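All protein chains of the complex are present and in place, except for one that has been dropped.
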Amino acid sequence: MSSARLEVIERNCKGCSICVEFCPKNVLEMDVFLVKVARPEDCIKCMQCELLCPDFAIKVHDA
Amino acid sequence: MSSARLEVIERNCKGCSICVEFCPKNVLEMDVFLVKVARPEDCIKCMQCELLCPDFAIKVHDA
Amino acid sequence: MSQRYEIRFSGAGGQGLITAGIILAEAASIIEGKSAVQSQSYGPEARGGASKSEVIISDAPIDYPKATIVDACLAMTQEAADKYANGIKEGGLLLLDADYVQKTPVGNFKVYRLPIMRIAKVDVGREIVANVVALGAVVGMTGVVSREAAEEAVLRKVPEAFKELNKKAFNLGFEKGKELLN
Amino acid sequence: MSQRYEIRFSGAGGQGLITAGIILAEAASIIEGKSAVQSQSYGPEARGGASKSEVIISDAPIDYPKATIVDACLAMTQEAADKYANGIKEGGLLLLDADYVQKTPVGNFKVYRLPIMRIAKVDVGREIVANVVALGAVVGMTGVVSREAAEEAVLRKVPEAFKELNKKAFNLGFEKGKELLN
Amino acid sequence: MAYDYDKSIRPGKLPHIWCPGCGHGIVMKGLIRAMDTCGLDRKNTAIVSGIGCASRLPGYLDACTLHTAHGRAAAFATGVKMAKPEMTVICCGGDGDGTAIGGNHFIHACRRNIDMTYVIMNNFIYGMTGGQFSPCTPTGAKASTTPYGNPDPVFDISKLAIGAGATFVARTTAAHPREIDKLITMGIKHKGMAIIEVLDDCPTTYGRRNKFRSVVDMMKHLKANAVPAVAASKLTAEQLQGKFLTGILFQEERPEYCAQYAEVIKKAQA
Amino acid sequence: MAYDYDKSIRPGKLPHIWCPGCGHGIVMKGLIRAMDTCGLDRKNTAIVSGIGCASRLPGYLDACTLHTAHGRAAAFATGVKMAKPEMTVICCGGDGDGTAIGGNHFIHACRRNIDMTYVIMNNFIYGMTGGQFSPCTPTGAKASTTPYGNPDPVFDISKLAIGAGATFVARTTAAHPREIDKLITMGIKHKGMAIIEVLDDCPTTYGRRNKFRSVVDMMKHLKANAVPAVAASKLTAEQLQGKFLTGILFQEERPEYCAQYAEVIKKAQA
Amino acid sequence: MAKKVALLQGNQACAAGAMYAGCTFFAGYPITPSTEVAEELSISLPTIGGKFIQMEDEIAAMAAVIGASLTGAKSITATSGPGVSLKQELIGYACIAEVPCVIINVMRGGPSTGMPTGPGQSDVMQAMWGTHGDHAAIALVPSSVQEIFTETVRAFNLAEKYRMPVQVLFDEIVGHMRERIVFPEPGELEIINRAAPTDPPETYKPYDATKGQVPPLASFGSGYKFHVTGLNKAADGFPTTKAEYVDAEERRQVNKVNDHAAAIESNEEYLTEDAEVLVWAYGSTARSARYAVNELRKEGIKAGLFRPITLWPFPAKRTAELAKQCKAIVVSEMNLGQMIHEVERAAKGNCTVVGEFRVDGEPINPGQIAAKVKEVM
Partner (left out) sequence: MAKKVALLQGNQACAAGAMYAGCTFFAGYPITPSTEVAEELSISLPTIGGKFIQMEDEIAAMAAVIGASLTGAKSITATSGPGVSLKQELIGYACIAEVPCVIINVMRGGPSTGMPTGPGQSDVMQAMWGTHGDHAAIALVPSSVQEIFTETVRAFNLAEKYRMPVQVLFDEIVGHMRERIVFPEPGELEIINRAAPTDPPETYKPYDATKGQVPPLASFGSGYKFHVTGLNKAADGFPTTKAEYVDAEERRQVNKVNDHAAAIESNEEYLTEDAEVLVWAYGSTARSARYAVNELRKEGIKAGLFRPITLWPFPAKRTAELAKQCKAIVVSEMNLGQMIHEVERAAKGNCTVVGEFRVDGEPINPGQIAAKVKEVM
């Protein structure tokens, strides 16, 4: 499996931290009001973060 | 069983003939716009006529 | 015929008197080209009871569309007579069903009686055409529209299968009505 | 103090700035017996975003209840500063959160910066009292109500268990605010 | 023998306005018997209706009677009951009133499970306005606004009530007069929202258009097609075609609304 | 990989107005995916809502969008669909909009079985007006108008829809995003009235008052308490306490309303 | 070729007028005395492939009418007082969202349920002020069966032209009476259809004032994707709270009617040139008034009749002129004084304004109008 590229659309992110908490691999972290991709290498592209983000603010791309 | 006295309140009767048709003993008859007690002696006091009259127009009394 | 002629049909709901009024108005306005307005009573609850239908006929346009003082009035039942046989012009005409109206309304008008229901049932053969018998009689007595116009209006209103029946009813009514005047 | 003094608190929804405005208005009107009117913005949808609370204080009755030209303005976030740091009187006062407002609004007023959120979090120990820190600072800087009245108003508003915390927050804000003026 | 309805009817109000053969009169008599059976004090009984022929019922009964606006009976009644829970509250009205314009109040009263008894007279039509189809008019039937046959599916009122949360739901017909008062009695005694649907007849606007030769025909139809719910399980789907189940269709115990609100008051006063 | 939502969103409309963590955004994404799956031509798709946070959804989508009045979505949508049956019509809105003020239109759209898909976002509260209780707020919960705990029983929206006659009824939650689009897709393909209830969250007005520490808590709650309807039969009533069934809850085939009306036209023109 | 004539009820003529105008959608809820409008359309609409739907209530009917209109269908509903009251919120929606539609109100007596089968004219102020918020209103008040036909056609025309709801109000008397009507040939009466957008879908804005005071309205399902809302909005149809947009929109929506009041106005004057006393009446009452004027003239009294056919926008200019000319105006209406408020306002104290009212379920008769005229002479 190719690795992932995680794109955060900062303009849209409202910092709800849903993606952070539901990521099974602990890839994401909160940085005050914004999400931060902390460990992209751990991503298994399960899409949970993208599916659950209410704000169209995170996208999981093939690297 | 004592015999029945059938009272028709003419003021109320609208001549719908429900009582006539549902009387199991054919006691009643229609007389143009009004019901008429034709064969009171046949009445078995089943109360159908009184129960079904929509107009509070017929009463079954003990004779 | 005077400028403005007012006719009231009254009877029990379901006797077809609204239709009688409509036919008369059609005869006058559609066939004869006069002005006519038909209106009817809507009881407080439109449930059973007495009903009335009024027709105003005039050579001139009709402004006020309600009856002011009627020239001719028909009452098919006692209740209708009690309720609606009023406001009749002095010298006007009141036609009653001879069998169904016992108490005759009093006033300065001429009262006529005709067993309309009985004629319909017995002579024409169907109670349901009593309204057409009544219409015939009223036309016969008042001449407010021509016999031909009224008959045509009746026939336009009924389906093919019932044309003969209604024609008979109308003409019988017309004749009997005319006779009454003699 | 002039006849009519207008103060605006602005920041992010949920930062408690409405409450700060209410406390100030209570200090002025309930404790000091002046006239005061507090009002606040209701966004088109009341969802998140920037919010503001305005207080007008006067010795005389207040007719027009909305801000005309504010004497003092607080902005806790950049969005609030962009949106609400306007209509400030010439020579008026604008207090910004030093950490959260980067771009400073320009105008003919004096700008002050205080790390309000940081003070609340670090010095007082709870971010949630940032609004009370801010209130303290504003009171310290403007003197629109007395320190005592404001403190009392704060304490009336909070449950017993939080009185000490809020007292600390208010007084720290007050001191820091006063210092800024030096 | 003869039942004494007179003490329940307001003096001088008979004959009523309903057409010859209209089933509403039969239902009214059943309601009177039920109120007597329950021993209701009329001074503390509110009877609330909307607008329609059926909704004219309260005017005849000697009680606290409230003839409201079209469709709003349940909502007015909720106000009466909430404000004075010690009163017995009975709603009544037609299928149109209760399920067309009044549908929302109907389902919410069911949801709240407020202690009322709602007698809904389903004659399959808007009678008062002259026979337009209602949400209960059978699909395909003729009404003054369905000259080509009714395209609309029907509400099963009882199913709707159950879906909305009513805790006592029963059905009978005008041809089963003894069941009317039996079920209404049970409804009144039930603590919570009770729906009693009575299928009845409107010879004037429904019967004629739909090939019933007379009101007696309609009554016979009601009588013939009623199947007691208890017996239905023994019948096949085919046998149940065109039939309507009668008797108690649903019953459960749930906290009653005014009682729940009494708890709120208790907490507020604590 | 990354789903292309952008082609469905009107340019410049993001970020949307919803609060951080509001579940409505998750539902909107599911709806977009479902519309794509069905290959809907947006020019011939009407998305109709009422008023409320959830009802703001249509404004973001590039289609024929109609933001109506509070509670009236289904009624407006019925007009659109009847007048132009060739359009795909999707309703959406909140629990308050759909089942409180809009309850009557909701049940009648179900009854008619008109071909629409109604996505109802049930966050158990009136979000937009600041957290008053809705007919779906759990009994006992806190809302701005239930300071002593909510005395009202709740609607089971799906049960109500079934009782009213809907022919496709399904439920899922915002914590089950893939199921959202799966069920909406089935709803759109279903010929008739399809109700898709999505349980979601309002952290701003419901969460805080009801001891959810964060929106994540609320999402976890939704995730933990969903029980697929197919699995429910294996569980005891006790085990089902406080759970909500998800998946397809009801499905049947009945004539669709516009098709029925096409028959009326045929007869009229014959 | 002789024109088609028939004896029709006013309500039937209304339905016929709707068909003539190109109406293809009706949604309603039955109510006396308007029901015949629905009944007629349930027969005739499907014959042309149009749609008739009976909704669960009047609110739903109004909603469906607006929804249908947005697909391009000329849409109508018919009701009476209680129904009109229920529709108020959505009438406002049609105003702000600028959706053409026609609302028929066959007026009966009384507030609330009142007297369902009795005539009234007591919903005329409601026609202007019934819904909350600022908005324009157009209301027409025909007084004969023929005029119900033509005014229903005109109502559709005005609705389409000005993109708004238009109300036609007639009292039960005109609605239920039967008179001869001569059907206009197709093409004989002008039929106006809403302006089609000239912009392509990509740049279309449904409320773009640069396209005119009444911007063109596209139809759902015609290739245009756009947004419609009841919130205050910008030219593109999306919500805004920006003061200048809101202001411009609100004013445009009211001015699109005010600025064309003269074009929308229609009235009939009878013997007004030399009138000393004016009877100001509409609907069936105007028929009584005309009768009365004729009688009065016979007696040598210089009476005249002003009969508004457009009630809203109010015919203020002509009323003001007549107020200057006449000694007195008798406003006669089947209510306790509604339009008389506007007549008084227009009269500016230039003449006596008195009312001759009636609210007992009976029509106002010519005699009472004549008596009142004599009283003020």
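Letters A, B, C, D, E, F and G mark the chains in the order given here, with residues in each chain numbered from 1 onward.
The definition used in the following text is that contacts are C-beta pairs under 8 Å (C-beta built on N, C-alpha and C of every residue); 3 or more make two chains touch, one makes a residue touch a chain.
Computed from a predicted model, the values in this text were never measured in an experiment.
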Query raised in the report: Out of G:Pro46, G:Gly92, G:Pro215 or G:Gly283, which touches the unshown chain?
Result: G:Gly92
Requested in this report: With the full complex in mind, choose from G:Asn193, G:Gln213, G:Ser266 or G:Asn350 the residue touching the hidden chain.
Outcome: G:Asn350
Query raised in the report: Since one chain has been left out of the picture, which residues of chain D touch it in the full complex?
Result: 22, 25-26, 29-30, 35-40, 42-46, 62-66, 68
Requested in this report: May I ask you to list the residues on chain E that touch the chain which is not drawn?
Outcome: 10, 13, 42-44, 46, 48, 51, 58-59, 62-69, 72, 75-84, 86-87, 104-105, 108, 261, 264-265, 267-269
Requested in this report: Provide the residue numbers of chain F that touch the chain removed from this figure.
Outcome: 51, 69-71, 100-101, 103, 126, 128-130, 132-133, 135, 144-148, 152
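Heads up, the rule we're going with is that only the chains that are shown with their structure count from here on.
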**Report entry** Centroid-based (C-alpha) most distant chain relative to chain E
**Finding:** D
Report summary line: chain B to chain D, mean C-alpha position gap in Å, rounds to 86
Report task. Identify all positions of chain F at which a residue touches two or more other chains, and write them in rising order. Result -> 18-20, 104, 108, 261, 264, 267-268
Report task. Quick one: which residues in chain C touch 2 or more of the other chains? Result -> 44-46, 48
